[in-house]
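All protein chains but one are shown at their positions in the complex.
Labels for the chains are A, B and C, by order of writing; each one numbers its residues from 1.
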C-alpha cells in the first residue's frame, strides 16, 4: 500500500498537498468544486490584525509560465476570520494553517496573541482549532507587509522571537526567496524555536506597461509565482533542507505529481500549491491520487523512502 | 528618424542589441545565417586562461519557459581565442566584448593581462581589437567558475580591483542574480572604477530526475535563463540602475522588441540576448528592426527619450 | 469540465463565435473560464455566455492576445476546458428596460435579450457590425437599434427607461453613466478585470466600491453604477 501520510513537525497530514496562502481564500470557493477533505491542509489567505483593502490598480499580470500579483494583503482581518471563517473551515477534515501577516513587530505580536487566545478558547469549548500558524515575513506587495523582515535575518529574528514567545501553537515560518541569506534565515528559525519552515513566497519582479511608460503595478514591484520559478524554488528548498533540521514545506510552481515528488526528493516534508489552483481549480481534487499513481509507477512505497535522497 | 544608437560608457553601439555570452560562441555559427553587422555587439563565450572541457553528463534541461544549462565554461582558452578566433570576429562590423571567466584571482589577473597585451599588440599593428572586457564573476556552473566571487561583494571586489589595475580596456562587470546584495555589488563596481555593469547571469536552479532519484545535473545545480526569469531580471536591472551611475547592460529572457524597450525604460543602456537565440537563431537579424518599428508605433524617437523613465 | 466544439466560426476579422456541445448552466451576464491549452498561457480566459440552448453553449470573442488566439484555432470536434458559470449576471429587469452594448460588449447581451423579451436593445459598433443577425432574429418585431461606425448613445433616451444594463468599452459606459445621472434610470454596468481564479479565491479582480473592495468574479461582473469607479476600471 502506497502511503501519502506525512508529518510537518508534530502535525500529521493525510497527504503532503497543502493549499498555499492567498490562492485558496479560506477554502469556501473550492469547497463548491470538490470536497476539501481530500487535502493535506489549507493555508489561509494572509491575515492581519486589522482588515486591509489591498493595493489599487492592476493586481495581476501574466508572464511566461508565471503570474505576478500585487494583491497587497487584502484580507478581512483576524477578528472577522476568527468569528466567521474559522468555524466553516473546521468543517473540512483537513489541517488548518493560519497564515499570519503583518507590518510591524507589534502587529505580529497582537496577531499571534489573538490566535493563541482563540485556540485556547476553542480547546476549552472542545472545538477543533488552529493546527498551525504560518508566519509570513515575506509578502513583497505592501510597504508594511513584512518584506523588510523577510530580507534581513536579524530583523526576521525579532518577528519570529516575539511570535514564538506568545504562542505554543505549531509555528511555521514562511521565507522569502528574496532574502539576502536564505540558509542564515533557516538557521535563525531553528535557533528561535520555530517548528517548521515553508518556502518560497513570491519572487520580487517587475512588469512594464509600454504605453504609459510606467510599471504595470502601482507598487512598482510585484511577486512572481508559478511554473516559471519552479527550478529556482526547488534549488532553494534543497539548500534549506540541507542546512536545517527543521521540517520544510516546499512550494513554488508545483502543478503536477512529478513536481510534488521532486520537492519531496530534495527534502521537503510536504508541499504547497498556489498558482496551480488557477490553472486548474480542481488540482486539489486529483493531485494526491496522481501522486499515488506516480509513486506506484516508480515503485516508491512511502514518502519517507525518497525524502531528501538528493 | 528613429535612432537606435547608444553608448555603454565610452563604447558606441550601432544599436542596443548585444548577443550574450555563451549563447553565440564567437559569432561564426550565426554568421552563416545572417550578416552580424546588424548587431550592436557580441559577447564571446566565457574564456579562461587554460582551455576547459566543461561539465560531464546532462548539460541542458528545458523548464517551463526556461532553460537550465550546466555547460561548465567549456572553452578553448584565451590563447586559442586570441590566436584563432579574434581575427575572424574582427571581420564583423560590431562591438566585440570579450567575456572573461576564471576561478581564482590569479586566473582573472592572468586573463586580464593577456587581453591587455593582445589589445596593445593589435593596436600597434593597426588592427581592430577588443572593444570591451566583460568580467564574469557569476558563472554558477563550475566549482571554480567565479560564482563564489559573484555572491559576496567583498570577494568580488578583489577580482574587480585586480582586473581594473591590469587593464585600461573598457571594463564591464557581469553580476549574478544570486548575489547576496545586488545593489552593494553595483556600488562596489563603481567604487573600483569599472566602466559598466551587466546583469543578469543565470539563476541558480535545480532539476530532479525522478527515475534515478538524483539531480539531472552532475553539479547538482545549474543556471536558469530564458523568458521565465524575465520579470525578476527586469526588477533587478531596475534596482541596479537606480542605485548606480554606471551604465547598465540588462538581460534575462529578452526575446521581443517589447522586452528590449522594457529594459531600456527601467534604465538599461543596452541589452543582451541569450536564450532567445535558441528559440529563433535569426533573432539578431530582425530584432533591431523590430525595435525601430515598435518605437515608431509608440512614438519614441530615441532610446534616450525613454531610458530610465520608470 | 470538458466540452466538444461544434463550431468556431469567424464572423469577421478577429471575431469568432464558438459553440460547444452539451447542456451548460448559466444566465445572462455570467461567464465561464475557458482554456484549450495545457499549461501555456498560465491562466484560463473569462468569456461571457453569449447564448445557451438545451444542448449547447455559445461564446462570442475577439482575438486579443495569445489566449484568444489559441481559442480561435479550435476546430469542430476539438475539446476544451470550461469552468463556470461564474459571476452574478444581470439583475432581473425592473420596469422598462434597455440593454446597451458597445463593441465586444454586445457578447453577453444576446442571452440577456432572450431572457428579457420586453427589453429594448441598443448595439453600437465602432466599425462593421457583427453577430447582429442573432439579435435581429429575436427582435424581429422591433426594439432593436444598431449603429455601426458611430456612437449608440445618441440613439438612447435614458429617461424613457427604469433599468439600463450595459456592457462595452469603459469610456462608453462612463459617458452613459453621465447621461443616466438624474434620468431616473438605474444603470447596471458589466465590468472587466484581470482574473486568476474566477471564483473569489485570489483577490485579483478587486473593484473599488463605496461599500469597500468587491470581487468582479463573484460580486460582479455586473455592478450598479453607484458601485463603479470608472477611473479604477480603466486600469485593467
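Note that in this section contacts are C-beta pairs under 8 Å (C-beta built on N, C-alpha and C of every residue); 3 or more make two chains touch, one makes a residue touch a chain.
Just so we're clear, the structure is a prediction, and the values are computed from it rather than from any experiment.
Shown as candidates are B:54, B:77, B:184 or B:308; the residue that touches the absent chain is B:54. Taking the complete complex into account, B:281 is the one of B:77, B:184 or B:281 that touches the chain left out. Within the whole complex, the absent chain has one touching residue among B:227, B:247 or B:267, and that is B:227.
Contact between chain B and the unshown chain involves residues 22-25, 28-30, 32-33, 45, 53-54, 56-62, 64-67, 69, 71, 74, 226-227, 255, 275, 277-279, 281.
Here is the rule we use: only the chains that are shown with their structure count from here on.
Chain centres defined as mean CA positions place A nearest to the mean of all protein CA atoms. The mean-CA centres of chain A and chain C are about 35 angstrom from one another, to the nearest whole unit. Annotation for chain C: residues touching 2 or more other chains are 39-40.
Within chain A, residues 64-66, 226-227 each touch two or more of the remaining chains.
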